[in-house]
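Submitted below is the structure of interest, expressed as structure tokens.
A single protein chain has been omitted; all remaining protein chains appear in their positions.
Presenting chain A:
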Amino acid sequence: MNVVSVMSPAGCSHVNAYKVDNWRPNLRVIYQCFVWSGSAETRRRKAKSCICHMCGAHLNRLHSCLYCVFFGCFTKKHIHEHAKNKRHNLAIDLLYGGIYCFVCQDYIYDKDMEQIAKEEQRKAWKLQGVGEKYSTWEPTKRELDLLRHNPKRRKMTTNCTIGLRGLINLGNTCFMNCIVQALTHTPLLRDFFLSDRHKCEMQSNSCLVCEMSQLFQEFYSGHRSPHIPFRLLHLVWTHARHLAGYEQQDAHEFLIAALDVLHRHCKGDTTNDNGKKANNPNHCNCIIDQIFTGGLQSDVTCQVCHGVSTTIDPFWDISLDLPGSSTPFWPLSPGGDGGTVNGESHLSGATTLTDCLRRFTRPEHLGSSAKIKCGGCHSYQESTKQLTMKKLPIVACFHLKRFEHSAKLRRKITTYVSFPLELDMTPFMASRWASTNYLPPGLYVLVRYALFAVVNHQGTLESGHYTSFIRQHKDQWFKCDDAIITKASIKDVLDSEGYLLFYHKQFLEYE
């Protein structure tokens, strides 16, 4: 039988014989009981009954007949025999829920049946406590029209340079250029802006988010000439007065100021589930918060009653002290608070980012001169304080504190700190996970981060220059030196001094 059938959104014509009477609830029952079993009871039933009626196997791509209670292997053609004998020409794949038509000899896609399948799958996930899962994008009718009326396509091959663009230095603005390079190569931010998700509510022309959107259009336009970011510079001067002027500024300060202004200007995009505007600055859901905001937990333990007082503060970046600074860096064990500057005393080899993070999250004895009022003891007591990550941001930015501006000296710490391409944040997380070695299955992949941008500073405190490395197409790196973009090796990146390090979560989960 060689049948060539035309597929359409209405499936094949043979489904129509099935879609009569009570077919919808019947189909739902089949999905609930035998395909996506959410509850314990349906699972037990599935476990017991889902075996081939002819050979008893539970593997071999088991299918269920849609017209009667029959399970048969697909691989051994047992379901095919049943279909032929009984003239029941529809079956459902118990693994993936696909509908097979024996007349067309292929899986068919009927819109109504697909709808039911999706709903039942979501129900089962909910019952299992899994929540929403990623499903591929499907265009709406309007989007299909847009695609048809605009046939020009840009193909992204592994070697294409779309997304790479130099930035003209407008007078010591390399500090801004580096941050722009890092932001335009933050995957989630790029996706947000390229899908036009920003709805501007500002009356004037001074919305930084709109300008950011424009910037993304410029970067992904395919133009190769360097872009002149004069409008961006002007907006930054307008909204962050402390950064105005032609002096060299700190790239880290610019990053925080830029994120702050973007966050403030995102008002039009923040909505909660009811569609109402959520303007609470502590509970904003704008794209900046979704991507960059993490939660830092601070536990203060009273040394007398051992009561713990916990606070959680939002953060956009983690500033790390370096060896060679005037703050005590070594040793790592608690109680070591020598006033002298310690170098990399007992370490053979360079300091690593992990060392810095370990130091950042170690318990710190606060000393007798900094007693805390304990709620349990009702008096001032000595305590230890410990910082850990409570909520990991999607993009983690680490700021190596190379610029020292203490009362006695202003200098740059050029100590080399080695940083990894991949970072596991597990050891630095809040106590619940750090103390146990067991993470729920599959969850450990959620705390792995990948490096995607590095901002470097060359020179001294008085006269210096910022450049950046950004990652493109998973494994290609490029050096951005204002208007000049050159290919770089992973070694170039990892050997660089490192001032701002940008890491991106490798796997994303839905809330």
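One rule holds for everything that comes next: contacts are C-beta pairs under 8 Å (C-beta built on N, C-alpha and C of every residue); 3 or more make two chains touch, one makes a residue touch a chain; residues count from 1.
Please note the rule applied: contacts and distances are computed from a predicted model.
Enquirer: Match the chain absent from this complex view to the correct UniProt protein name in "Phospholipid-transporting ATPase", "NADH-ubiquinone oxidoreductase chain 2", "Transcription and mRNA export factor ENY2" or "Mitochondrial import inner membrane translocase subunit".
Expert: "Transcription and mRNA export factor ENY2"
Enquirer: In the whole complex, not just what's shown, which of A:14, A:43 or A:122 touches the removed chain?
Expert: Spelled out, the listed residue whose C-beta touches the missing chain is A:43.
Enquirer: Can you list where chain A touches the absent chain?
Expert: 4, 37, 40, 43-44, 46-48, 51, 56-59, 98, 105-107, 128, 130, 441-442, 445, 506-507
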